[in-house]
Structure formats: structure tokens, C-alpha cells
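Only one protein chain is missing from this complex, and each of the others stays in its spot.
Our next item is subunit A:
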Amino acid sequence: MSLDTTTLFAILAMAVVTYVTRIAGLFVADRLVLTGRAKAAFDAIPPAVLVAVIAPTALTTGWAEAVAAAITALAAFRLPLLGTVAVGVVSVVVLRNLI
């Protein structure tokens, strides 16, 4: 078990930066009173960010991943979260062997 000094400082830098991003929202939240379109835009943040994170994997990796993502999306409206993940993982394995 070793802990390199430079590695430790890099980890600490990553940790501090990450924590700052986590609490920064607390400073802006109090000043936001939103209605109408602005509220719709603000409410769209959750799905918009989640989709942006996975879009490259789901859409541009290959047909197996794209089709598996579509199957997962259909499953997502009918199954609980863990079932959805299982359907996604199984379908990508099957499709990678077929395509």
C-alpha cells in the first residue's frame, strides 16, 4: 500500500474543486425566483444533464449500444430502476454478440 505525494495532492485538488462545485449552487439558489418559461428551463436541468452525459455512449458507439439504449428506454417506463439496468446490460451483451 503506497501513497505517492504528488498523487495525493492531485487527489486533494480534485476533491476541493469537486466540493466547491457541489456547494456553489447553494449561493445562487436563493436569488432565483422563476416563473413561466424560465421555470420550465430550470426544471429541464435534471433530464438535460443526465441525457448529455450518456448520449455519446448511447448514440455514437455502435448499433448494439444504440438499440440497447432504445430497448432500455422502453423498459424504463414499465420497470423499476434495477430491472431497467438489468434489461439494458443483458440487451447490450446479446446485441454485441449478434451485430
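Definition applied: contacts are C-beta pairs under 8 Å (C-beta built on N, C-alpha and C of every residue); 3 or more make two chains touch, one makes a residue touch a chain; residues count from 1.
Here is the rule we go by: contacts and distances are computed from a predicted model.
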item	value
Name per UniProt, for the chain absent here [options: "AzlC family ABC transporter permease", "pre-crRNA processing endonuclease", "Flagellar hook-associated protein 1" or "Insulinase family protein"]	"AzlC family ABC transporter permease"
Subunit A, residues in touch with the chain not shown (by the definition above)	1-4, 6-19, 21-26, 28-30, 32, 35-60, 65, 68-69, 72-73, 76-77, 79-82, 84-85, 87-90, 92-93, 96
